[in-house]
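Supplied in structure tokens, the structure appears directly below.
Removed from the display is one protein chain of the complex; every other protein chain stays in position.
Which chain is which? They are A, B and C, in the order written, and residues in each are numbered from 1.
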Amino acid sequence: MKARVLLFARLRELAGTAQVEVEVGEGLPAQEVYRRVQEMFPALASCEIPVAFAVNARYVGPQHPVGEGDEVAIIPPVAGGG
Amino acid sequence: MKARVLLFARLRELAGTAQVEVEVGEGLPAQEVYRRVQEMFPALASCEIPVAFAVNARYVGPQHPVGEGDEVAIIPPVAGGG
Amino acid sequence: MLFRVTPQPLNVEESIKAVSHPSTGAVVVFLGVVRGHNLGRRVIQLHYEAYSEMAQKVMEELAQEAQERFGLKDVAILHRIGTLQVGDISLVVAVSSPHRKEAFRAGEWLVDCLKERLPIWKKEVFEGGEEWIEGTLPLTG
Partner (left out) sequence: MLFRVTPQPLNVEESIKAVSHPSTGAVVVFLGVVRGHNLGRRVIQLHYEAYSEMAQKVMEELAQEAQERFGLKDVAILHRIGTLQVGDISLVVAVSSPHRKEAFRAGEWLVDCLKERLPIWKKEVFEGGEEWIEGTLPLTG
């Protein structure tokens, strides 16, 4: 029961990867998924950047349940638009 | 002592010309210049279109004096910009 | 700064290049486009006529006022005259600014003022007739 987690920008650099699989068992809140990723990458654990979450390319709240096969994006503050 | 009067759009069509010379003597208010042009072209005399005035390519009030060699434009309501 | 009254098709890219500078973060471009319908009538074409020399001056003056009011970096204004078909661009107003809010404000202000003050007229040719469209009488001194 795994979900795919996407990391971007500074988070991607700190982790040294853009993508990681996380065991979500019967389902986990998005913020709990991120906590597990932080445990896997100490550089992320000490990182103070606030984040938002998207599941399957839609913004969701931190409590949104993540299940098998979901794609979870950890979204640091955005700066599109130039 | 003449001034050149420019006619545009519907006024030009009614007069059948885009340009006419008007005797201004020692100087005439812009609206008086237009009155003389209306006398020269009966179709303009009966024309109810409100107009503004420009002298030498600048908007002026109807009392603005017109002297020798001035270029007076009779400006019907504008509709630039699409 | 670029100001032009011309029977040639308007070049949007040129207006953007004219206002782009290294300190420009935002460019806002307005295009006036000939619509296929007006006042419930089917439009066939438009004829624009200008007092070109004065129109150019009015463009310059309004652009300068907009620059002062809104802190713009640069301005380009192009107006096409002659015969235009549905879909043709009649007016291009491009403004550049370090930030976007001022660019939007200034663009709208400029277009509003140009429509009230440019000595340009249009005759609409529609199905069944033609008519001079009388918009706004410019306020004067």
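Points worth noting:
The definition used in the following text is that a contact is a pair of C-beta atoms (placed from the backbone, for glycine too) under 8 Å apart; a residue touches a chain by one contact, two chains touch by 3 or more.
Quick caveat: nothing in here was measured; it's all calculated off a predicted structure.
The chain not shown here is in contact, across the full complex, with A, C. Within the whole complex, the absent chain has one touching residue among C:26, C:78 or C:118, and that is C:26.
Among C:2, C:86 or C:113, the one in contact with the hidden chain is C:86. Residues 12-13, 16, 20, 22-33, 35-37, 86-87, 96, 98, 100-101, 103-104, 107-108, 111 of subunit C touch the missing chain (whole complex, contact as defined above). What subunit A contributes to its contact with the hidden chain is residues 6, 8-10, 12, 49-54, 57-62, 64, 73, 75-82.
To be clear about the criterion, only the chains that are shown with their structure count from here on.
Chain centres here are Cα averages; for subunit B and subunit C they lie 25 Å apart.
Averaged C-alpha coordinates give centres for subunit A and subunit B that are 72 Å from one another.
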